[in-house]
Every structure is written in structure tokens, then in C-alpha cells.
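Read the structure below first, then the notes.
Yeah, one chain of the complex is gone here, protein chain that is, but the others are all in their spots.
Right after this comes chain A.
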Amino acid sequence: MSAALQGLPRTVLRLHRTALLVWAAVVAGLTGWLVYLNEVTAAATRRAERACAHTDVCIDSFDRFDYGTTVGWIGTLICYTFLAVAAFAGGALVGRELESGTARLAWTQGVTPVRWLTAKLALPAVAVAAGGLTLVLAFRWGWSAGEDLIPVTHWYQSDIIVARGPLTVAYGLCALAVGALAALLLRRTLAALGAAFAAMWLLNFLLTRYRADLWPAITRTSGRSIELPDNAWRVNSGRNADGYFAVYHPASHFWPLQWVETGIVLAAAALTTAAAYAVLRRRAA
């Protein structure tokens, strides 16, 4: 019995080696792009900035704009890798096996359905966590190295906040569980792929929408109009009968916000995983 555990992971890796190679290429590609931006283009952009300082009209600041936009785009891609994970988990990882009957092949090769699902979730989870961690570290490095060149992207932007912390990994793990559950419930590749994608998009949409409420914001009131600190995330502001008010998250709220949301997403992942096992136990003897 215990010897089969050595064989089962090998089988799962062999079955999904294409997906693993693509994922490795994505991680390496995005990391390489960040390195290129910072090591090659950032220096040129800074040189142009310095040259600019001596003239009144400076068209070269477009370079700076380009750099910031590109980093923003990479952050967007890193953030939404979880959608690709959801599609993979609902489709190729579990859904296709149930639709084509190959899951039954595995279950009659002396592997219980529970151990099959465990291997199907654990190995991709390792890949998602390792890849996600690499991307987050690379992005954090790229972000801090070139922060002076990023005028248009802020820490509280919906995708940047995900890409700069454990949320990337948490969303990826949750997407795996959601994909597996959708596939076990629907047992159709395309339907499960779509459902997992939609469910993860919705979860991210709702958490993004209510993200500012996940940690108590700071409220300031004043008789005069309020200057917020640098880099503050303005949640609400205006003027009422008592004077001016502003509700905001200072940059120091990045980590509390990050951890609370990570906790929520990981809890959702745990619940979904438990549900997936419950469905599997009911479906298979």
C-alpha cells in the first residue's frame, strides 16, 4: 500500500507534465521580463530622466510611463494566474478524467478514489505554491527596485495588492480546490472549466469590492480640506455638515489587509477541498 504512494505521484506527474512545463515557462518568463525591465531598461529610463532635468520640455518621460505600465501589466498577469489554475484544475486535471472515464481506470488499478484525488491536488498545489512564491518575490523585487519609475500604479490597485503578497499563492490554491469541486460535481470538462473560472473570478471580484473593509480604515475629520499622507488609499472623502472628512488606508495597512484576505481565501480553499472529498465519497464506493 505505502509503496503505491511512490508510484502514484510519478503517474500524476507523467500525466500532467505538459501543464507543469507550461507553468514553469510562465514563471520563468515573467521573472525574466522583470529582470530585463530592471536591469536593462530601468537604467536607460533613469538616464533619460536625468537628461530631461536640464530641459523645459521633455518628451522622454514617455519612457517612464512605459516602464510603469509594463510593470503594472506584469502585476496583472501574476495576479490573475489563479484563473488559469482554475481552468486547468476544472478541465485537464480532474474534469477530463471524469468525462473520459480515465479516473475509473485509475480507481481500478488499486488506487482508491481518495488517494487519487489527494495526489491530484497535492502535487499541483506544490507547483502552484512554488511558482506563485517565485512570482511574488520577483515582483516585489522589481517593484521596489523601480518604484521611483512607477508613477501610474499604486500599491492598493486591485491586482497589484494580490501580486505583491501571499494572496497570489492563496488564490492559486483556492482555484485548484474550486476546479476539483466543479469537476466532481459537473463531471464535464468544459462545464467544469467554465464554472471554476467563473467561481474564482466572482470570489476575487467580491473580495476586491469589499477589500477596504477587511481592515479598519482611518477616518480623519477637519475644518479645512485634508491632505492625505503620501501613497494613502483614499476610500471615501468629502464634506459634510461638520466639515471635511477622509477615510483612507495608509501604506502601512498593506500587510494587515493582505493577511486578512489571505486567511479568507485559504479558508474558502479548505472548505472547497472538504466539499470535494465529500462529493467524491458519495459518488464512488
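Definition applied: contacts are C-beta pairs under 8 Å (C-beta built on N, C-alpha and C of every residue); 3 or more make two chains touch, one makes a residue touch a chain; residues count from 1.
We adopt the following convention: contacts and distances are computed from a predicted model.
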Original post:
Can you tell which of "3-oxoacyl-[acyl-carrier-protein] synthase 2", "ABC transporter ATP-binding protein", "Aspartate carbamoyltransferase" or "Sulfide dehydrogenase (Flavoprotein) subunit SudA" UniProt lists for the chain that's not drawn?
Top reply: "ABC transporter ATP-binding protein"
Subject >> Contact residue for the chain not shown (choose from A:Q109, A:S222 or A:N236) >> reply: A:Q109
Original post:
For chain A, which residues reach the chain that was dropped from this view?
Top reply: 3-4, 6-8, 10-11, 14-15, 18, 100-102, 104-112, 282, 284-285
